[in-house]
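In what follows, a structure is listed as structure tokens, so that the remarks can point back to it.
Every protein chain but one is kept in place in this view of the complex.
Presenting chain A:
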Amino acid sequence: MSLFSLGGGPGSRESGGGGGGVVFDLTPHKIALCQLIHVFAPPAHHLLPFPFQSVSHHNRLGLLLFSLTRSCEDYLEPPLDELLNQLEAINGSTHNWFRDHLITDLSSLTSADDLFNFFDKIQSVLVAPDSVNMDGDQIFLDPSSHLGIFLRCCILAFNSLSFEGICHLLTKIGIYCNAISAYELVEEFNPDRVLLETCMQMQEMQREWTDEEAPMFARYTNDFGPETPTGGSSSSSFHMHSSAFNYHGGNNLRDEHNLDILRSRWQIEGYLNEQADLLEKNSSSVPLNSLNGVLSHIQKLAPNLHRVKYLQYLNALSHDDFASAADSLHRYFDYSAGKDGLFNRMSPQVPQSGIILGRYEAALLCLGTLHSRFGHSKTALDALTEAVCFSQRNNDDACLTYTLAAICNLFFETGTSRHSIGIIGSPHSLGTSTGMGTPCSTQQLLLVLLKRSLKRADSLKLTSLSAHNRLTLAKFDLKHVKRPLVSFGPKASTNLKTCPIDVCRELRLSGRVLTDFGSDNISLLNDSGTFSTSWLKNLAAVNNKNMWSIHRNDYDVFNWYLQPSPIPASVLQLAGSSYLLRSTSWEHYGSAPLVRVNALVYATCFADVASSSELSLAYVKLIQHLAVFKGHSEAFSALKLAEEKPSSTSKFQIRLLRLQLLHDRALHRGHLKLAQKLCDEFGDLASSGNGVDMDLKTEANLRQARTLLASNLFGQAEAVASNLFCSCYKYNMQVENATVLLLLAEIQKKSGNAMLGLPYALASLSFCKAFNLDLLEACATLTIAEIWLALGPGHAKRASYLVHKSLPMILGHGGLELCARANIALAKCYLSDPTFSIFTDPSCVLDPLCQAAEELQILEYHEMAAEAFYLIAMVYNHLGMVDEREQAAVSFKNHLLSLEIANEAADEELSSY
């Protein structure tokens, strides 16, 4: 039991291996800290102790000492020169006194007796002053404060040292002090140092300037510092790189003087947690081998710290190395029995009886997720099923809940179609093992498992998991119609529709994780050194003694506003996902402003913690929104901005988006060859070497069919679309069905068989109704109206009714193209109505047409723009307004011409592309 863990999290609950009772190793760095604490709080001293200039100066040192005992930015204790640099940043002008004081005191420790005397002196800091002489201003270090505990731990560690230990400590102190002279030699040649000095000289001159200019300059120097304090993921990853680099490519001098002393256990654990967060956020920012090098170094220094193996597993996992991931995973659980590190946080109960029972169900759970991550669905299900049995047997409810959630994820990934049963094995086996008794479809099974996992998570107060389950449930509700579970007996009449209210409710409830995360044990680990770590990092950035005169207070100097959020990153991620999913759900339900707002909320509030793929998804949504509502040029300029974002975005998604935009533009402009080429490329991406992404494949086929349709190859387009319909039907992708059916209707309409298109459109309409796809429904209604129009002027009334019905939705939420189509359809309805007379109210035809023409010009949709202008010209012709007619006719001609030369232009673009 580590005493030090009083201040730390439950992570240090276990003492490692056989060395129980040892608090931590006493190291030269800790002795230096003890010495500084003695300076900070000299016994029985009044007011400010000697070297301090002000109370804030005194407090700064306290803060530094506090941070140094808690920070997790590295796993090795820092060398003396780093400590001196930090002191320099704190102390400014009194630095030399501190430096000399510290170095003389440390180098005077040459024999065992010196150490004894030293600790006697330290002991006196902790002695409480007599209550008689107690004075209000007297400085007095509370023995139960953080620093007090630290001092007591050091004293305890010293008292329990054997003589051999003291000898070793003396040797280490010798090396620790000697290293400083060696570093100074190096620093003379350090270009960064020279740069910094130049900067300081500049600042000397600057001091004479006026006060107004000072803050601006401060900003400049801030950015100029070795660590740009932007607070984003990029800065921390930069730090990670540099530390890894130091270890590998570090100069020989450093190696020779490298003491390789590990920090205290939970500081290392904090460091490992940080690395794990980095890996999860953006694995490409952490090179496989550099982290592995660091990990094996830690492993060498602390063989009993098993969590290192878990990190090795995570590292291999995020770099897609299955063999070594499996190897590390098994090794981790063999050594730790699931008791070490992450997994004892899940359940608070730790049996204190003699023989320890392992928590091997966690091993099975991890193995299952490992397999599902690599796409071994069947094997993954085997592992997870075993995990279910095992946790049931061992009454491990928390693990059971997590496992159920993992199974749900697996089902989601492999799809819930009838065919996936073959892929992931019989659901019957799972059904019986989870106590379901009656067999049911995978989809139903998924729902039952999800609800069960959610219920358990709620009752066990696993807030994060509960939030995650709610998100999954929302995804399920979004795309699936609930069916009754009982396959016999009287059935309640069910409304075969999805329920947006459910989706909304789940999404709202999942957001509760932001307020409730404290009750979850996992979140406790956030009380680690994150604050101290980032404080020290900021300190490194302001390592400049003249800072104090420029800034008015410590708040600005230490960039308090850049401190990490007190909410754990994992919780923020979950909350962020809820916003992203909101955005997606509104995409389905057809509310453009809400899509945009939610994506914006995500991109602005959660960008710091977001994983690269999710962040890019948010960008993709925003850019797509721009493309639909503001035209291509705006979208492309936004895309350029997104592409310029360094490494925080997933390259794949951005590339995909680029293809989508290019394809849309090519179709609108009529660059058919280019469109075809882009389509082919899209298809390649959809079924890459890593496997087939069904959603992508569907989209690729849709785009293919559209391209064929635009090229007037109706037969081929129809073949592609009906194939697509078959596969969507096969894989139970019902939402996509609606789109495909609508496309089929469109093809029939354009090919002149409008009557044949009607059933398709109607089928699409009913799908849209079942899944509450309002915008798509409006679109389908519009298509039906167009079909009626195509059937002859006798149906104009009916068409007009339908167009009017869909107009509110389309004008409110539809994009430019859809609005234009609706407007043209509206005008056509009026025009083909035999009872309508253009002379009574020409504006009711002209207004929508002009509106449509304007929108289509923005989109550069030449074909439809030509149609609009043609109609305008005709109307003006009827009205006898010649000038306007000519103007419209010229526009019409221009658009037709540009469509004709489109193919030549496409050739050029093809070569440039």
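Things worth noting here:
Basically, a residue touches a chain if its C-beta (ideal position, glycine included) is under 8 Å from a C-beta of that chain, and two chains touch if they have at least 3 such contacts; residues count from 1.
Going forward, contacts and distances are computed from a predicted model.
The protein name that UniProt records for the chain not on display, among "Cdc23 domain-containing protein", "Sister chromatid cohesion protein DCC1", "Cell division cycle associated 4" or "Chromatin structure-remodeling complex protein BSH", is "Cdc23 domain-containing protein".
Which of A:Leu63, A:Leu156, A:Cys389 or A:Leu594 touches the hidden chain is settled by the complete complex: it is A:Cys389.
Considering A:Ala337, A:Ile567 or A:Leu659, the position touching the chain not shown turns out to be A:Ala337 (whole complex).
Residue A:Leu364 is the one among A:Leu364, A:Leu678 or A:Val803 that touches the chain missing from this view.
Contact between chain A and the absent chain runs through residues 15-17, 19-20, 22, 24-25, 162, 164-165, 168, 262, 265, 300-305, 326, 330-331, 334-335, 337, 339, 355-358, 360, 363-364, 367, 382-383, 385-386, 389-390, 393, 429, 433.
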